[in-house]
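The complex appears here minus one protein chain, its other protein chains still in place.
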Amino acid sequence: MDNKNSNIILSIQDVEKSFPGVKALDQVSIDIRRGEVHGLVGENGAGKSTLMKILSGVLKKDAGTITFDGAIVHHTSPVESQRMGMSIIYQELNLVHTMSVGENVFLGRFKEMGGMRGTHTKAKALLDSIGANLDTYQLVDELSVSEKQMVEIAKALSFESKLIIMDEPSSSLTQDEMDKLIAVIKQLKEKGITIIYISHKLDEIFELCNRVTIMRDGHVIDTQLTSDITRNEMIAKMVGRTIENEFPERPKCDGEVLLQVKSLNTNKLKNVSFKLRKGEILGFVGLVGAGRTEIVRAIFGADQVKGHEILIDGKVVTIKNPKDAMNAGLALVTEDRKQQGLVLSFTVEKNVSMASLDRLSKFGILNKSKEKEMAERQVKGLNVKTPTILTKVSSLSGGNQQKVVLGGWLETGPRVLILDEPTRGIDVGAKYEIYLLMKEIAESGGAIILISSELPEVLNMSNRVLTVYEGRITGEFDPLKTTPDHIMRNALGMGEEEQKNDQTN
Amino acid sequence: GCGDKTEEAAEVTEVGTVEETETNAEATVAETGDEATIAFICADMGNPSQAYAASLFETYAKDYNLKAVVFNAAGDAQLEASSVQQAIAQGVSAIYVNPNDINAILPALQEAKDAGIIVGMFSSDVPVGSEDLRDFFVGVDDNQAGVEAANAFIANFPDGAKIVEVGGQAGHDAQIKRHGAFEPVISNSNIEVLDSQACDQWSTDQALAIMDDFIVKYGDDIEGVFCHWDGGLTGVIQALDAAGMDTKGMFLVGIDGSQSGVQQVMDGTQDLTIGQDFMEMSKKSLELTRAVLDGETVTTQNFIPLMLVTPETIDDFTFPEW
Amino acid sequence: MTKQIRLGSIFNTLLKEYTIVFGIMVLVIITSIVEPRFMTSGNMVNIMRQFGPLILVALGMTFVILAGFIDLSVTGQLFLVAVIVMKLIDPIGQIPAMFVGIAFGGLFGYFNSKVIIFSGALTQAEALFITYGLSTAYIGIGQMISNGKTMNMSIDLTSSYSAFQYVGLGFIGPFSISFVIFLFAIFILYFFQSKTYMGRSVMLTGGNKTAARIAGIPIYRSITIVYMICGIMTAIGAIVFMSRATTVTSAMSIGLETDVILAVVLGGTYLGGGRGSVLRTIIGALIVILISNCMNLLGITIFWQDITRGAILIIAIWLDARKNN
Partner (left out) sequence: MDKMNIKKILSVIMNQRAVLAIVLTLIVLAFNSTNFFTIYNMKTMLTTSSIYLIIGFGATIVLVAGGVDLSIGFNMSVSGVLAVYLMNNNVPISLAVLCALIFGGIVGAINGYIVVYHKTEPFIITLGMGISLLGLGRLITNARPIVAENKAFLNISNGMIFGERLNLIYFTVIMFAIVHYILRYTSFGRNLYAIGGDYEVAEYSGINVRANKFYAFVLSGVIAALGGVLLASKFGTGNANYGLTTGFVIYSAVVVGGTSFAGGIGSVPRSAIGLIFVYGVLQNAMNMLRVNSYTQMVMTGIIIATVIALDSYSRKRIREKV
């Protein structure tokens, strides 16, 4: 009883969680006070989302105790956590695309909401209250990413929970929608609802949160009042080391254009044009769903395009499918290695050789000894931790899986290597190795396109950075000469006005 | 309520008149000699014998100033019933039903009768007690075929013998009757049926596989084979050949009188095929229809005699078309 | 000590991997006790011959399943090819007719794959229903051609009956011709699966279509090839089938597709694609044949045979799922 009224609503004690190859959470302890907005920050892969998934019952913790509202939480399912009064907005959108907006808001609670009519009326009211003017009968499939995000928020609010966890709710919102969200959060705060707010945007943290917890590599580094900490201190704690050591020196590029993309258009992309020089690492910065992945997939012939022109060494090449792209000297390491990069049930050897299979065969017959050599070369060269090359890829850790993908593409001897989130889920050591590799390729006359959600990574590795916003390229920057802030602003689509202002000045 | 009842009563009398086929003034006056459309409801056009019968109806209908349409029930009792209904909807004057399931077809026959349509059963008759739902039946007696087969064995092996039975499609009306009639007759003799197995389909290959296994199991003990259809017997012969057994020295009996059966009898491999004369059956059906349309009385049950095709009698038969 | 333990664990893996095989061995042992003739050479030849058409079609189906698809139209194809071959024997002679039949098999497979690729029906369930529809159409065409009649080889063929008779009944040494055809096919197909670029492409397509496509693997060509292989093997199966039975009716292939899928799955090829081997299918086909052979010898009725077949299929998939989860 005592506890119930105490001002700690949620107490996390020594929670641990490991995934194969990664210790995502190590002795994490945080106390969340009743009625506060508690910020949670940390680099990518720090373990924030993992912790939240444990709270909501999607993942099981390996050790530790969680006390919510005075009761020890044993639950293992999202339903139970919702019943206890915790709800969560997941980082990845969690909506059923074939269903209406209204039903998505109250997914699984159709009856409680009074059937079809009740669901839609209540959903409408809820959406209106957060300033989202949506037709509740519309299918979610037809919404834009930010509209979907608003539906997600409405969904989380609908539980009338005591605690709402928001995992990067703002990552794809426009400024206007962001303002609405801030208003909503303040409204909730007034009602005495506790909020855990995860974001990479420190401005928001300072604007919204009472206290903030900083995580790094699965550890809690510190919990402080936002009023007691400066932005720089926060960053220092998040990163934990000086940035110079983390990245190798970037290569110099000699200026000759290797790849040129002219007016690339798809359903989502608008008139994307850019050049890539020999020896250059070109970074793409943008929010989730900005279209970076779509740009490279379109170039690579993996998706349908409306029209575009691609020149390599100044000569036009036709790329209709990935095979064409490979023949033209391109290689693509996709962002989702499990779905798009690997055949998980196959051996390391077969995955490495996958992209070079035609070169390994003569008259359609595979040269197995060459294949073996190839796999061994890459395993050794990239330092892949695997018992043998005949081990199934599915049993390797994420970082090693990533190296397998990379190794496969390196074997094709690409001139342009496209890396989409190459270090996602990879530990620091492995990251550095990948950076060195990138450097090596660039210096040996190749070129690299790098997409990464880790801003420091892009900024430190690239010679040049392009910002992408809603399928358009909104700016081009030299990371050495521009502040990260300025780049982010362009990635948020706010740069255009500024540029106008710059020009008028 | 009341109105309906009188209507029904009226219909019943009408049905009665049709069955007696004497005083149905309407039918006789209006349709004598006129061309009429008839529908043949085939149990399964995938079955060669039935498809053959259907084609006979189409060919010979005009000889009786009739025009035939064929419906395919595709082995499905529901489809058969609905085919009858569709034939009624098309306003045909007569239907011939080659039933998949004689019980399942009865409600549809009732409808046909209610609509005043001549109903002929083809190949299989309605169950006992439902005879007034049809005007006539034309067919061979599958029970008789079973008995003939048993008698042939008894005649051939006066001192007794060991034989096996390869049945037709399990559950098919013909398979049930052929086996059902064969069994008691043969078990009253000194002939021993070593084994009996039905097939999943009327499939030569299955008959072959079953025979293969019988050969393994009983080997040279087998002195004769009764197979429910000539096509199956083709498989049996293949199995015997493959096992190096002398088909000519064995007594092989099939039913159907189809091309393969007659050919096998000619070749001397098969000793008897109990033929169904589809030509005669079809013509008889058409003839009876014409007669009923013309207001004559007809016999309701018409068994077309079975043809016993043996090497001795083979010359009396024209080579079948199916 | 260690050796024992290792033996034990090998046995355990075997048991896990081949639970069904052990089940069948029990059936075989029971059968050979109850019916000693099971172990005769006659029965072995018997099994070898029954094995023929089934395994040929199953080998083709293995590739379709390895690529992550399925082909129910083997039922229709087998019948239609048989009808075509039958029709062609008189005008062009037996051996040309066989080859034309095989070409038609390839053509049907090609057509199936084009329908699937063009419509983007890239899941197994979609392929299942599309090929079901096509199967019905093939049977219909076959019956249009044959007019629903039983087509009989022995008629007017006595002079040229030999080629088919040779395929159906001939022996090379101790092996029946159909078995030799099978050996030949398995050699080529195993080589194709494990040693060639396209074979690997098929496996990769079944393992992960998306990843394979990004890596430049010709997934659509793989799909076309597996359906064509299946069509060709079905056509060869049809020829072996008709040379044994010497007649052709639409009943000849009813239920074939389930037996074939049963053989592939019981062999241990993963239904979801990417894992498995044509060699495994041999075991699977053997099991399917043994089930009916044993049951026939034990005098078990067709009803119980059906019940058992279905149950074995369910249990095999179930065990496979348990192994993988």
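Going by the order they are written in, the chains are A, B and C; count residues from 1 in each one.
The definition used in the following text is that a residue touches a chain if its C-beta (ideal position, glycine included) is under 8 Å from a C-beta of that chain, and two chains touch if they have at least 3 such contacts.
Source: prediction; values computed, not measured.
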Q: Considering the entire complex, write down the shown chains that touch the omitted one.
A: A, B, C
**Q.** Full-complex contact with the absent chain, from B:Ile154, B:Ala170 or B:Ile314
**A.** B:Ala170
Q) Considering the whole complex, which of A:Val15, A:Ala46, A:Val73 or A:Leu95 touches the chain not shown? A) A:Leu95
Q: With the missing chain put back, which residues of chain B would touch it? List them for me.
A: 1, 4, 42, 45, 54, 69-72, 74-79, 81-83, 85-86, 88-91, 101-107, 127, 170-171, 176, 198
(Q) Touching the absent chain: which residues on chain A qualify? (A) 58, 77-79, 82, 90, 94-99, 103, 107-112, 115-116, 155, 266-267, 303-306
**Q.** Hidden partner chain, residues of chain C it touches
**A.** 76, 115-116, 118-126, 128-141, 143-144, 148, 258, 261, 265, 271-272, 301-314, 317-318, 320-322, 325
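Going forward, only the chains that are shown with their structure count from here on.
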Q) Connecting every touching chain pair, does the picture come out as line, ring, star, complete or other? A) line
Q. Farthest chain from chain C, comparing Cα centres?
A. A
**Q.** Averaged-CA centre spacing for the pair chain C and chain A, given as whole angstrom
**A.** 46
Q: Can you check how far apart chain B and chain C are, centre to centre, with Cα atoms defining each centre and the answer in Å?
A: 35
Q) In angstrom, rounded to a whole number, how far apart do the mean CA points of chain A and chain B lie? A) 72
Q.
Going by the contact rule set out above, which residues of chain C touch chain B in the complex?
A. 35, 37-38, 40, 42-43, 45-46, 49-50, 53, 139, 143, 147-150, 152, 154-155, 168-169, 241, 244-247, 249-252, 254-255, 292-293, 296-297, 299, 301-303, 306
Q: Flag every residue of chain A that touches chain C in the complex, lowest number first.
A: 300, 302, 321-323, 325-326, 332, 334, 339-346, 350, 354-355, 357-358, 360-361, 364-366, 368, 408
Q: Give every residue of chain B touching chain C within the complex, in rising order.
A: 45-48, 50-52, 54-55, 170, 195, 197-205, 208-210, 212-217, 219, 231, 234-235, 238, 241-243, 258-260, 263-264, 267, 322
